[in-house]
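Handing you this structure, nothing more for now.
Each chain you see keeps its place in the complex, though not every chain is here.
Chain IDs A, B and C follow the sequence of writing; residue 1 opens each chain.
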Amino acid sequence: MGAGHGHRLHYHGHSPVHRAEPHHKLLALVGFVLLVVATPGDAYPFFAGYLAVLAAVVARSGVPPSYLLKRTVVELPFVVFALIVPFVSRGPQTEVWGVTVSEPGLVAAGALLMKGTLGVLASLLLAATTEPHDVVRGLERLRMPAPLVQILSFMVRYLDVVGDEMGRMRTALASRGFTARNPRHWPVIARSAGALFIRSYERGERVHLAMLSRGHAPGERA
Amino acid sequence: MRVLDVAGLAHVYPDGHQALYGVDLHVDSGERVALLGPNGAGKTTLVLHLNGILLPAAGSVTVSGMPVTKPNLQEVRRRVGIVFQDPDDQLFMPTVRDDVAFGPRNLGVRGAELDRRVLEALDQVGMVEYVDRPPHHLSFGQRRRVAVATVLAMRPEILVLDEPSSNLDPASRRELADILRSLDVTVLMVTHDLPYALELCPRSVVLSGGVMVADGPTRALLTDEELMRAHRLELPFGFDPRNVPVPEGG
Amino acid sequence: MHVPDGFLDAPTSIATGAVAVAAIGVALRGARRELDDKAAPMAGLVATFVFAAQMLNFPVGAGTSGHLLGGALAAVLVGPWTAMLCLSVVLLVQSLLFADGGVTALGTNVVLMGVVGVLAGWLVFRALQAVLPKKQALVAPLAAVAAYLSVPITALAFVGLYAVGGTAPIPLDTLTTAMLGWHLVIGLGEAAITGLVVASIVTVRPDLVHGARRVLADRVVEIRTPVARTSA
């Protein structure tokens, strides 16, 4: 249940990208995205260049491209939005494959998609090559205020605790003949979600106290 | 009649660690069998196969003639009730009442009959007065008792208990033995408490290093010094199995 | 409602960034009173739950994505200042690791969900608490109402920002209708979940719920002397 035994976004590896200092990676990510966003929406060669740089880093990291691409589904609602923009936007109309759309809308949608996708890929690469607690460490190095670091490190720990408690709960549900397919069962899930909250809190609290019992001084790193 | 049939069962955990290497076990209807063995022998792993929480890498498990496979899981779980080694794996609802009612409700029990079952099961383990408390705010031993009640309330045909007596106070331990003796079910009980096994189970099997190394009358196993020493089984301080009455049926 | 990179123009993004930094600064000061030994893990767990709640995503017609916000829930559980910090942390993690919400739009997202969402929820909650009887049983329903209202308020703030610095030329009235319409529906889910979670926590650990502090009953300690004492 403890911190740091992998994460479903994390792709285990020992490449230079994995080993790079987390705060350097964070700065690189932010720099890269700023650059992408600052580029005018119709400067297509630049976007091709950014994509090439990103592809090179991905190749060096050894993370399979399919692994990253599968995770770009987070972008989906946004893609839907981008696809709608040309239809609902104002401005001069133009025709694409026999459909009338707004021309500035089309350009805007293209820019949104390119910028958004580059940002998403860069973030996913960071996640794939950096353990969550290293991200916390990196942000700490970058002088994130202490209370935020504290909340963040508890959050990272609780992701594991909640996952663990949820796994136990799922086993318990299954062995007493429960299947969650039926919507009539939703209230059961809602009620057990409340219990899950307190259970996770108290489990986390006890583990935290166990750490204190073994001389852990908060502020120091585990 | 044979109710539990485990043949050539092997299991590999997702991290690649193999825990069972071809285990055979047969239990007949109405038997009470103790499953003994050192820490890490694979007892819990074996138990978790009996209602399909874990699925075999090789071999098979059959419950009352039904193979434990995906399509039969629902029916198997209705027949096999497991009390987990860690009560926290068992209890998940906001109150003790909800938790004990959960199983029977899934079996279609409702209304007054449901209430009756819940209270009866809690009464058997002496926890009636805790019916409206949240289970995760009970003492460890109290949680274990509620965990037993959640399974009793389902009236399974086969009762599998993974170290049910650990963390129980001595009186609860004896009361649990009385309950198990009074029920007309097949019982498989994992335990490290050898006198308890002798008291309750006429037959014992020993699992060690992922294989079954012994199977026989409990008293015979407990007095086989070589076997005992080889598998980290020792009789506790001040206990001699030859000085105690044979358990009924043994 | 996570705003991606490049959705608002640069001046607007910079301005919201500055507002976000200022708001977090104020929240850090305010949270000093709220964030004790017990509250720090609680804040982490609230962040985790808000994170999970925000994973429940519905694509929204003409907005971006619609999902549960969790601002009111966080405010009631840990207090408004800590809640702002929780939401900011969640948004930071989402943008850095999950690519949900752009890195350059972080300021915008913090302002929308972390500041407007939390404050709207908290102010509604406290306003209701001030006029209604101080009962523990009321904490959860009030939280649900606050959660409900916080959602359309946040959606309107989104439309406002878009009017100032949107890059895609969509007519404002279309956007307003779509955003409000959808979020009035999403608000129902928000209210139900917030109410249920708060209710289940208030019944067993009222001490953990910030919004229940002023209605908490005093505790009595009883001392008993042993009935029989055999000493040897």
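As a convention for this text, contacts are C-beta pairs under 8 Å (C-beta built on N, C-alpha and C of every residue); 3 or more make two chains touch, one makes a residue touch a chain.
Remember, predicted model here, so these are calculated numbers, not experimental data.
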Just one representative per chain kind is placed here; work out the formula for the complete complex.
A x1, B x2, C x1
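One rule holds for everything that comes next: only the chains that are shown with their structure count from here on.
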Could you classify the connectivity of these chains, where an edge means two chains touch, as line, ring, star, complete or other?
complete
Ranking chain pairs by contacts, what comes out on top?
A-C
Per the C-alpha centroid definition, the whole-Å distance linking chain A and chain C comes out as 19
Separation of mean Cα positions, chain C and chain B [Å, integer]
45
Could you list the positions in chain C whose residues touch two or more of the other chains?
200, 204
Using the touch rule from the top of the page, what residues of chain B touch 2 or more other chains?
94, 134
Quick check on the complex: what are the chain A residues that touch chain C?
9, 26, 29-30, 33-34, 36-38, 41, 71-72, 74-78, 80-81, 84-85, 88-91, 102, 104-105, 108-109, 111-112, 115-116, 119-124, 126-127, 132, 135, 139, 145, 147-148, 150-155, 157-159, 162, 190-191, 193-195, 197-198, 200-201, 204-205, 208
How about chain C: which of its residues touch chain A in the complex?
4-7, 10, 13, 24, 28, 31-32, 35, 38, 40-45, 47-49, 51-52, 57-65, 82, 85-86, 88-90, 92-93, 95-100, 102-104, 167-171, 174, 193, 196-197, 199-201, 204-205, 208
State the interface residues of chain B toward chain A in the complex, per the touch definition above.
51, 53, 73-74, 77-78, 82, 84, 88-94, 98, 102-103, 106-107, 134, 136, 150, 154
